[in-house]
Every structure is written in structure tokens, then in C-alpha cells.
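Only one protein chain is missing; all other protein chains are in place.
Coming up: subunit A.
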Amino acid sequence: MTSVPLVSVFSADDSSKVTAKHIPLPAVFQTPIRPDIVSFVHTNIAKNRRQAHAVNPQAGMQHSAESWGTGRAVARIPRVSGSGTHRSGQAAFGNQCRKGRMSLPIKVWRRWHRRVNIKQKRHAAATAVAATGIVPLVLARGHRISQVPQIPLVVEDKIESYEKTTDALNFLKRFGAFEDVQKVVSTKVVRAGISKQRGKKYRVRKGPLVVYFNENAKLLKAFRNVPGVEVVNVTRLNLLQLAPGGQLGRFVIWTQSAFAHLDKLFGTYRYTSIIKDGYQLLRPLITNPDLARIINSNQVQEKVQPAKTTKVLHEVQKKNPLKNSKAMDRLNPYAKKQRAAAVAAIKANTKGTKKIKKNKALKKASRAAYNKVAASLNDATKAAVQEEQDIKVKYFSVQKGAAQTE
């Protein structure tokens, strides 16, 4: 990267106005995109909010069940003691039994949380921040950003002093972020499963993430009731918010001071971070990952052998040369001339003969004769049919016009 990309800071009141025209992009945004690191860190960090739970240790075991042993024509599983109830003699204790305890019952001392190496966590966060600046990734995550003026979206610090939700909403509308909020609202669904009875009734999507810097900022209260919108301080950027579900490319709205703080937070490629002590941004394995460009570059094309053309040994579909003249010509180049010669010969032979003209009068006469014969045939068949009918009526007493049952 020889030239530093520049970003504009927008005025909070008017999305067409730019307060600062060209701010250099913090180095974090040029970190290589590493979905593998993000995925690993996310799956582990996502486990850290879990609360311990367990199955009642006595569940399924509150019986004095004993196995009946062998010789009783029943399976050797422990059976409930006593009598006088259906339950007696039924199998108990096993995980396979009805009303038995589960296999390997969950204990409270299960390892709920995962620790991840700090460097990995930092790399993941840096990559996630970088991904928020890449439009296709934000699109791929499903944010509606068609009206947003710029990505990454940086706004002046004025929004940090917003106290009213109406201000927040109007701000989002002005910057085209409201479409994303609308998506969140319209896709709010009742959760499938039991969790809906356990305080998680709705499944709500993630909308824009607003990142601020000053600790005294009031915008948390302004934005917190807007569905889907989350607010976070730069110093406490959370991978679970930057890449929800492990999916890179959250739509982020930065305030100017938050944006400026990123260089101090993550450091650059020229100096390590001040705040994350000694942290150096990840360097890419390949500086130019554009495969197409590499392949088409002069340096590669010079060394590369010319492309092989596929040699056609024979036609894919066999054509009969006796019928297909082109196929014949391929086999016997002289065939074309032979055919032409034959045609010429025929022409020469028939040069003197007259063409037979069709005699219209003859045609008419022959047609008339034919019609006459056809008519007489018709009459004959009619007469025959009538005769048959008469005979039937006369000898078999069949009523005229009645259906014949024979």
C-alpha cells in the first residue's frame, strides 16, 4: 500500500455536508481479512457468557431399585422395589430406562468458559474492524446499505451528545441507516423452541453498531431503544458485536474521535500499539492477493508457456459420407469435382429435350371421370346398405331405427 486511502467525515445534521474532507484511514482497516482467526476466537469467546447449569444430581436416582439378577426371565437392569403400583418392577436408573437418569449428567463444574490467547483475540478484533470497511462483506452479512453515503461511515462527534431517541432516529434516517433498522423491525420473529418461555421470546437481527469515544457521551440512551442498534465505546470493541455469529462485516457508524482513536488502539504498521501494549497488527501472508492480476501480470505471462489449443482428432459425431457431402469431401477431396461433373453431364444430356407441359384440359377431364366413378361407387354402397336394412326388417322383425343387439 503506497498511497493511504482517505475517508471523509460527515456532518451530523446534513449527510451531504462533509466536515473533514480527507482523513487518512487507520491502519486497522488494512489488516488482512482472516475469517479463520475470527471464527476460532468467536466460537470460544461466545461461550464466555454462559451461565452454569446442571441437572439435579438426584434426578432419576431416587429409588431403592435393585437388579433382580439372572434366572427371572427379565433383563438385568435395576428394577424398582416394592409393590402396589405400576412403577414397581419397572426398570430404573439406567440412561436407557424410562424415568431413569441421563447418561453423564451435566455437572456445574463443566468447563463453561474458554480462554483465548490475547494476541489471537486482538488479531480477530482487528480483522473484524477491517471487514467493517469492506462493502461486499457488509453486504454479504446482510446489512441494507444502499443509501449509506460512505463505508466506513464516520460522523462528527455531535451525535455523542444526542439525548433523545428522535434525534437518533432522524440521524439514522439522514444517513441511510434506517433501512437497516427497518429490516430489523420487520424480521422480528417469535423464537422457535422452549426458550421463548424462558425470557427469549423474540429473535431480533443485528442492525448498525454505533461506536463512540468520549466516556460522558449520552448517545447510549438515545440509541438504546432503537431496535437492532448497538452502541459501544471504541476502547471496548467486542468481537461478538463486530462479527456477530462469527460472520465478518457488521455495519458500523464511527464518531470522528472514535475513528481517530483506532490508530492508538491497534497501532499501525510503523509502530506498535500504545494501549494494547506491544501489539503489532497482523501482516498479510501475500501482499497482493489478487490472483487474476498476478496471473495476468507481465512478469508471469513472460515466463508462462503459450496456452495449449485442444487438438481435435476426429469429429464428435460420426457423419455418413455417403449422405453428407461435406463429410465425403473431407475423406475424398476429389468428390466435390466428381459431383459437379455428374451434374454437368446430366445437364448436357437433357439440353435438347422439351419440358413436358401439364395439360390443364386433360387434368380437368380426368378429374371429372374420377368423380363420376366415385359417385357411382357411393351410390352402390348406399344401395347395398339399404338392402341389408330391408332384409333385416323383413326377416328378423327388427324395428326401423331401433338399436341392433346382434
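Everything below uses one rule, namely that contacts are C-beta pairs under 8 Å (C-beta built on N, C-alpha and C of every residue); 3 or more make two chains touch, one makes a residue touch a chain; residues count from 1.
By our rule, contacts and distances are computed from a predicted model.
> Report the protein name recorded by UniProt for the chain absent from the figure; options are "Alpha/beta hydrolase fold-3 domain-containing protein", "Ribosomal eL28/Mak16 domain-containing protein", "Gamma-secretase subunit APH1-like" or "Cell division cycle associated 4".
Matching the unshown chain against "Alpha/beta hydrolase fold-3 domain-containing protein", "Ribosomal eL28/Mak16 domain-containing protein", "Gamma-secretase subunit APH1-like" or "Cell division cycle associated 4" yields "Ribosomal eL28/Mak16 domain-containing protein".
> Which one, A:Ala12, A:Ala65, A:Ala91 or A:Leu248, makes contact with the chain that was left out?
Counting the whole complex, the residue in contact with the absent chain is A:Leu248.
> Looking at A:Leu25, A:Leu172, A:Leu282 or A:Met328, which residue reaches the missing chain?
Touching the chain that is not displayed is residue A:Leu25.
> One chain is left out of this view; which of A:Ile151, A:Leu172, A:Leu209 or A:Val226 touches it in the full complex?
For the chain that is not drawn, the touching residue is A:Ile151.
> Of the residues A:Leu137, A:Leu172, A:Leu262 or A:Met328, which one touches the chain left out of the display?
A:Leu137
> Which parts of subunit A face the unshown chain closely enough to count as touching?
The missing chain touches subunit A at positions 5-8, 16, 18, 25, 33, 35, 131, 133-137, 139-142, 145-152, 247-248, 288-293.
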